[in-house]
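One structure coming up, written as structure tokens, with questions to follow.
A single protein chain has been removed from this complex, and every other one stays in its place.
In order of appearance the chains are A and B, and numbering begins at 1 in each one.
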Amino acid sequence: MAKHIMSLTVNGDTREFAVDDRDTLLDVIRNQMALTGTKSGCNTGSCGICTINNAAGEAVLSCLTPALEWDGESVTTIEGLEADGQLDAIQQAFVEFGAVQCGFCTPGVIMSAKALLNKYPQPTEAQINEGMAGVLCRCTGHIKVKEAIRNDFRLRINKGAESGSGR
Amino acid sequence: MVVKRADIDLSVIGQRRPRLDGPEKVSGRAQFTADINLPGMLVGKILRSRHKHARITKLDTSKAEALPGVRAVITAPDAKGIWATQNEPAICGEVTRYIGEELAAVAAIDEATAVRALELIDVEYEILPSVTTIREALKPDAPQVDPGAPGNIVSDNTDTYGDVEDAFAKADLVFEDKFVSRPTHNLFAEFHACVADFTRPDKLEIWTPTQSSYLFQHSFARAFKLSVNQVRIVHLHTGGAFSGRGSVRPHHYIAALLSRKARRPVKVAASGDEEFLVCRTLGDNQYVLRTAVDRDGRVRAIDVNATLDGGGQGHALGYFGWMVGLCMTWIMDLDAIRFRRQVVLTNQRPNYLGHGGMMIGTNAGLMQQLLRIAKYLGRDPIDMLLQNAIEEGHHGMSGEHFASCGLKECIETVRDASGWNDKYGKLTPTPDGKLRGIGVGIGSMAAGARGAFKHDTSAAMVKVGEDGLVTVFTGIPDMGQGTHTTMAIIAAEVLGIKATDIHVVAGDTDITPVDVGAFAQRGTIMTGNAVKNAAQDARDQLATNAAAALEVDVEQLVFRNGEIFVKDNPEQRLPFSKVSFGSLHSKEGRFVMGRGFYTTPVDYGTAAWSFGAQVAEVEVDPETGDVDLVKVWVAHDCGRAINPLAVEGQIDGQVFSAMSQVLFEECVTDDGQYLNPSRLEYKMPRAYEMPEVEYFLIETNDPYGPFGAKEVGEGPIVVAGGAIAAAVSDALGGFLPEIPMTSYKVWRECTRLSKSPDRSGPEAQSEL
Partner (left out) sequence: MLLPEHTLLKPVSLDQCLIMLRDLTAGGGERLEKAQLIAGGTDVIFNMRLKFFQPEHLVSVRRVPELQRIEELDDGGLRIGAACRLVDLADDPRIQSRFPAFKQALDAVASAQVRNMGTLGGNVCLETRCWFTNNSEEWRQGRQGCFKTDCEHCHVIPSSTHCHAINNADTPPALMALDAMLTVQSARGSREVPIAEFYRPDGMDHMDLQPDELLTHITVPATRDRNLFMKYTPRKGMDFSLGAIAVRCGGQGERAENIRIVLGSISSAPIVLVEPARVIEADGLGDASIEQAIEQMRDELGEVTNLYGRATYKKQIAKTLVRRALVKIRERV
């Protein structure tokens, strides 16, 4: 198939790629950028493991997105959450509260949580349940994931206080 | 909450500690098999049977071989003599026995070419008569799945302990129930995948998620006539296993065969619905449970007659059953038990074990039945369980000696915490008409299982670096359970340093010492003891040097908080790192490397068992059959909680999985094919359904466990399965004969029971 040149900004880095019409964002991120933090799961939108964030900080499924549709756009993957060599508060909360077990769904779960927190910085239980319903996790039973999400706000405040700059 | 019997002086163990590989996993840096990309790697794809029982009359691969970009095509002759299990060829040659069986495979330069090549393989089938259910398979004139298994029965084993006939004859009452558990999938997040590099004839390298690199190494060596250490297994991170990654499957062998033929590394990975064909998990199992009791509530004997659906190649299944019956004798002081398991072949996916082994099904039946018995006898089920529960020091029927046992304490703890006495028999429907129920489950789980595999062996190495940082080498995989962090904590406790000063190297058989692997709940106790011994060995080596420097006897030294000091004079001290540096750079150059080994002291089975009790509370919507699991109180005797945070995480996951298996998960079959092979239609719940969980970790300090620890890997799931099933049964007022108790089935049972309430008599309550 014919290749097209497209541009994509991933985690702040803009690059050009040669893709064909069949390639999805997931293919570009994993295979062309070698950002393997984003996992390939069911490829049909059910498991949420390939979740990334769009430019608005919303959770989207990279497996269901034709790459060419997003020519010129910007996305964030799990690798893009860290800043200045520091884990993001939600990543830190996942570690601290034991919300990680096997770790395979973790990137998708965290990117879903991140999007949830972008929309609702202090989410209600109902918002957490609905925000996290798009991802599958067999190991954790979701309890400590929810605990991490509930504590993200506190960690973020503390972090802001430490560095002297609130967010 | 951690409930301690006796405190021992510990400085690292017992603290809530985030897992050491957490930062790697939350940042996306953790590597899984699909992330591996070797130079020149090809994509492997498998052609699978589309018929449940058929003779392959033609298999022409010439067009596929001619396709540019195809580097290897293999069929049955390429895999001659390679068996996934006793009677399961790596590639099927003549007669295929289930949909999805491997018929051929290709390796090509990219996925599109590989997929195109599969389409070019010309297969013709001669359809043979088939059987897709146990019932059909056991009919006298049923089509035969395997000529080697007359009557479609592949094995029929019975384990008997005590005099069953006598116990049943002497008992006042005999209760009998039929119970079914439907097929499931382990549904780990990481799909089946394997990367093989067999480009050198004398070295096979495999990257794959696994529960045991040791067993994989042996299976590959046997298949390819290599010596064990000519096989290198790298297991990286493993994305969940749940009893589903214990053995080499056809796709693993196929990856190696393709690599050998193409002389390039090959990656084989399952796609969405393929995942449901590659898995080996629980099939459609049926149980008849007979329990003999006296009127005073004493349970005398249990007789289980199990008919297990082995699917197309059920040879592995009969082998696992021994523990399923025996574990009933680990919770109640019985006079006798019999566990018969007949494995029947059908034209379905081959089945082995699911999360919780087979025990989640048997316990969901048994706990419901015990509830039914208690109700009939007018007893409180918890009192009746306490009456029958075994105690510390109990001698079991197959020679077990329970050196630690907190079963009664667990039962009493959840009884009190859940407010059982105010709830059982007194729950009234909610204002919006939901039926409420409360149930109790108990269970026990062996930590380790010699006999289930030939050896129950773990070895470990502890290397002390010159800077005082320590590396633990272990062969046990971490599939998410947190074993590697547990090992670091154990080594840190022995050496008196921080767990974060320890780096765990695992998952590469070229480097790491032998370890049978992570199943039968053996990690904490077997590998844990090996690591403890290795750390002790390293500590002894350091102590010799430290004692010389401090001019005291080694017996006087204490290792604590990164220092080595004299017990009676703590001011006389040396930093740990200074001793390790001094050891290496002394004139003698004593490089500190501890070696440790552990195997169970018994000839068969294990020497340590966990115990648990749980109470579950449910609300049932009688109009839709929806079961809302409100809360679960969990008490688990894990011996010692090495890391309470990880123990809770294990309990969370198992309560979730038990809920999921008892209420939701089912592979819906139609004529030998699944109708719901996807993460959407296979109804594992998401975040919404998880109930509140309250934990009580009962520390009984087992004499065999490292620092008293036993297991928390599969004990809680079995208990939870029983408690949840019993709670639904309590809400409905009757025995539910099948898991999963999906909303449809619960509604159906609600309707049935509202018309004819259970008589609670000893006779069978349900028809299959």
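Methods note: contacts are C-beta pairs under 8 Å (C-beta built on N, C-alpha and C of every residue); 3 or more make two chains touch, one makes a residue touch a chain.
What you see is a predicted model, and the numbers here were worked out from it, not measured in a lab.
Chemist: Among B:Gln650, B:Gln673, B:Thr700 or B:Ser729, exactly one should touch the missing chain; which is it?
Modeler: Hidden-chain contact among the options goes to B:Gln673.
Chemist: For a quick check of understanding: of A:Gly80, A:Pro107 or A:Gly134, which residue touches the chain that isn't displayed?
Modeler: A:Gly134
Chemist: May I ask which residue of B:Glu689, B:Glu711 or B:Glu738 touches the chain that does not appear here?
Modeler: Checking the options B:Glu689, B:Glu711 or B:Glu738, the one contacting the hidden chain is B:Glu689.
Chemist: Which subunit B residues touch the hidden chain?
Modeler: Considering the whole complex, subunit B reaches the absent chain at 48, 50-52, 99, 111-112, 115, 271-274, 623-625, 664, 668, 670-671, 673, 675-678, 680-681, 683-689, 742-744, 747-748.
Chemist: Tell me which stretches of subunit A touch the chain missing from the display.
Modeler: The list for subunit A reads 1, 21-22, 24, 43-46, 48, 51, 54, 58-61, 63-66, 68-69, 112, 115-116, 129-135.
Following the convention adopted for this analysis, only the chains that are shown with their structure count from here on.
Chemist: Report the residues of subunit A in contact with subunit B in the complex, numbered from low to high.
Modeler: Listed in rising order, the residues are 22, 34-47, 49, 77-79, 81-82, 87, 91-92, 94-98, 100-107, 110, 128-130, 132-146.
Chemist: Would you mind writing out the residues of subunit B in touch with subunit A in their complex?
Modeler: Of all residues in subunit B, those touching subunit A are 16, 18-19, 21-32, 34-35, 37, 112, 186-191, 237-240, 242, 271-272, 479-482, 645-646, 648-649, 652-657, 678-680, 684, 686-688, 690, 693.
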